[in-house]
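All protein chains but one are shown at their positions in the complex.
First chain written, first letter: the chains are A and B, and each begins at residue 1.
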Amino acid sequence: MITNAAPIVTRRLGYDDSHTRERYLATGGYDGLRKALTLQPEQVAEEVNKASLLGRGGAGFPAGRKWSMLRKASIAYLVVNGDESEPATFKDHLLVERDPHQIIEGTIIAAYAIGATKAFIFCRGEFALGFERLIQACNEAYEHGALGPRIFDSEFSLDLVIHPGAGAYICGEETALIESLEGKRGFPRIKPPSFPAVMGLYGEPTVVNNIETVSNLPWIVENGGEAFAALGEGSSTGTRLFALSGRVNRPGWYELEMSKTTFRDLIFDPSLGGGVRGGGDVKAFIPGGVSAPWFGPDQLDLGLDQDAVGKAGSMLGSGSIVVMDDTTCVVRAAWRITRFFRRESCGQCTPCREGSGWLEKILQRIEQGYGREEDLDLLMDVCDNISPGVSWPPQQTTICVLGPSIPSSIASGIRMFRDEFLAHITGGGCPMGSH
Amino acid sequence: MAHLSEENLVRARRLAEIYPKSRSALIPLCHLAQAQDGYLSEEAMEDIAELCGVSPAEVYGTASFYDMLHTEPVGRYVVAVCTNIACMLNGAYEVLEHAESSLGIGVGQTTDDGLFTIEDAECLAGCDLAPCVQVNHRFFGPLDAAGFDGLVADLRSGALADIVPAHGVLSRVDRSNGLEVDPVGDVAR
Partner (left out) sequence: MTDIRARSSEAAEEMISITVDGTPIKAHPGELIIAAAEREGVFVPRFCYHPRMEPVGMCRMCLVEVSGPRGFSLQPACFLKVADGLEVLTNSDKARKAQEGVLEFLLVNHPLDCPVCDKGGECPLQDQALSHGPGESRFVEEKRHWAKPIEIGHFVELDRERCIQCARCTRFADEIAGDAEIDMSARGDLIEISPFPTKPFNSYFSGNTIQICPVGALTAAPYRFKARPWDLEQVESTCTTCSVGCRHVAQSSAGKLVRFLGIDSDPVNQSWLCDKGRFSFETLYGEHRVTQPMLRKGDALVEVRWHEALAAATTALRDAQAADAASIAVVGGARFSNEDAYAWAKLAKSVLGTDSVDAQLGDGLPAETVLGLPRATIDEACSARVVILLGPDLREELPVLFLRLRAAALANATKLVEISPVETSLSSLAEVRLSYVPGESRLLAEGLVGDSEQAEAEGDALEDLRRARALIGDGSDVVVVLGRPSLAESGETIASSAAALHAGLPGARFLSALRRANVHGALDMGLAPGVAPGRVALASASEELTREWGELPLSAGRDATHILQSAAAGDIAVLVLLGADPLSDFPDRSLAKAALERVPFVLSLATNLDASSSGATVVLPVTADGERSGTTTNLEGRVSRLAAKVATPGVVWAPWIVATEIGARLGAPLGAATLESLTDEISRVAPAYAGVDAALLGDADRRDGVVVPFDKSLVASLPRPIDPIATPGITSVFEQGAPIRVGTGEPVGGQSQEFEVPNATPATALVMSSAVVVAPRLDAYSQRLVLGRSLYDEGTLVETSPSMQGLASSPTLRVHPSELAKLGVTSGDKVRVRSASGSVEIATTADESIDRHVVASRFTQDVAGECDLAALIEASLLATDVRLETI
């Protein structure tokens, strides 16, 4: 069943000029901020708590709780994470390019709620057009009185910096992002002790929120947390922007009420994914970005619900769903995802730096027909040395979660398609004739 | 300090000032230098080191961590073909192979006329356009071989000049507000 809840973060995207100040102001832009400024910061935070807004970056941590963990201190920074790089995820790209003012308004609201006077929006460098539009929108927000000293004549002042990334997946990890924002290599920090809320940017307490998360804030303030919480089910409240890609007829973004739609609906409904490209069957799908373990067709009827997906052994993650059909070689798919992690490993921890390359080489060898049967056990044991137990949620021998994300596709592939792996080994190459 | 132009030096100093600590401007300054030169020259990195209060080796070490920052010259158009999972499932490698053969260069190489450099890119967050390609970080897709040829022809003819600036230019808009007023003061400086 698909609900027809009104969109929240994409509510303006029907207009071609949704990114402009004129359109934004004509569609209630900055009303949420004006209302927030009439409330106490704690009241704004309380509305977000009531909304049970889960972080939209991938980890799904409740935004309100994240704010309340902030150590009380004279300095607090807000950093908005727009370094979206999880493969198959393109929702933040959409929001940056199409509704930058909404991000800025949400940022100001969040800064107000946590008492930050300096905020940063870290925009993925490859979003050149989006970055340009964010800068434009930032300039306009200052002109509009929504940024700078005494916002809308209130006592609240905020300086906002739009910061460009420069191309490194790892900078989506919040502590790597902070390092990068400090002008360094994107090496994640060790937690504990470097939890951003305690020791974040320049060692000061810092909140890091995702772009989609803050984009929800104007609506929540305007309509109340309860209205948001009324959407969805259980802990998965509100709507969420899902990114659908891979072997589907209508790849794209869909803002859907949480929990109320199933993967099957998303992939097959004519108004959504429109079915498998070429008309074949779903062989497997990734429910939440390539760090997530894969699901098979038997999981298609799961709802788009954070807890349900978690219980089933994977994660809704960044809300990006990749569909593999029966033309897909799973060895090649696992190899390509592993290759991604090898190229994006920051190189700090030995298991991730060396393990990712080793795994990629084994997978490539199997795919090219030079595999050995013992390679499957070897793959699993190398994975085990990066993520002991190869289970979900994962353990790790590394500083950050990039390491334990590597085994997801390999373990899924071998567990679900062992025969296909063996066919590559015994048949001297890909039975489907791919490379 | 000599390499950045007068105008860019003014912009660079402003950038260094909007952050509580000037080292934070390192990456924005690298982008600025790339916008000027098309790549990150050694002379520019020495300027950046001085502006950020770090050593040139640290600028080089930091810049080389990031895919978008090129410490060697690249073509006027850097064509990044995404081959990650969503694009691969829709024929990205075929597009990449076509790009290589039609331009006569391999990944990481630049055509003799200095126009094109090909990159084998990780996910660019354009999966709804799969297989997608970025030229100087502007999106194109879905593309097949013919679409790729059309794109190259348009780039050569200048038909896309409004959409695709020369390599290195990230934003054609500068931050213009809030620079003189710092409500925070020098809290963390």
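We take it that a residue touches a chain if its C-beta (ideal position, glycine included) is under 8 Å from a C-beta of that chain, and two chains touch if they have at least 3 such contacts.
Everything quoted here is computed from the prediction, not taken from an experiment.
Trainee: Would you mind spotting which of A:Ala168, A:Met199, A:Val214 or A:Val390 touches the chain that isn't drawn?
Mentor: Once the missing chain is taken into account, the touching residue is A:Ala168.
Trainee: Among B:Met45, B:Leu89, B:Leu129 or B:Val164, which one is in touch with the chain left out?
Mentor: The missing chain is touched by B:Met45.
Trainee: Among B:Ser5, B:Ser55 or B:Ser101, single out the residue that touches the unshown chain.
Mentor: Hidden-chain contact among the options goes to B:Ser55.
Trainee: Which listed residue (A:Gly355, A:Pro407 or A:Gly429) would be found touching the missing chain in the intact complex?
Mentor: From the options A:Gly355, A:Pro407 or A:Gly429, the contact with the absent chain belongs to A:Gly355.
Trainee: Name every residue on subunit A in touch with the hidden partner chain.
Mentor: Touch set of subunit A with respect to the missing chain: 168, 185, 190, 342-351, 353-358, 361-362, 365, 378, 384-386, 388, 395-399.
Trainee: Using the touch rule from the top, list residues of subunit B that touch the missing partner.
Mentor: Residues of subunit B in contact with the hidden chain: 42, 45-46, 54-62, 64-66, 71.
Here, only the chains that are shown with their structure count from here on.
Trainee: List the centre-to-centre spacing of subunit A and subunit B in whole Å, with centres computed as mean CA coordinates.
Mentor: 23
Trainee: Please output the residues of subunit A touching subunit B within their complex, sorted ascending.
Mentor: Subunit A residues touching subunit B: 74-75, 84-90, 92-93, 117-118, 124-129, 131-132, 135-136, 138-139, 142-143, 147-149, 157-169, 180-186, 202, 204, 243, 245-247, 251-253, 277, 286, 290, 320, 322, 324, 328, 332-333, 336-337, 340, 343-344, 346, 435.
Trainee: Quick check: in the complex, which residue numbers of subunit B touch subunit A?
Mentor: That would be residues 18-21, 23-28, 30-31, 52, 54, 61-63, 65-69, 83-86, 88-90, 93, 122-128, 130, 134, 136-139, 169-178, 181-184, 187-188 of subunit B.
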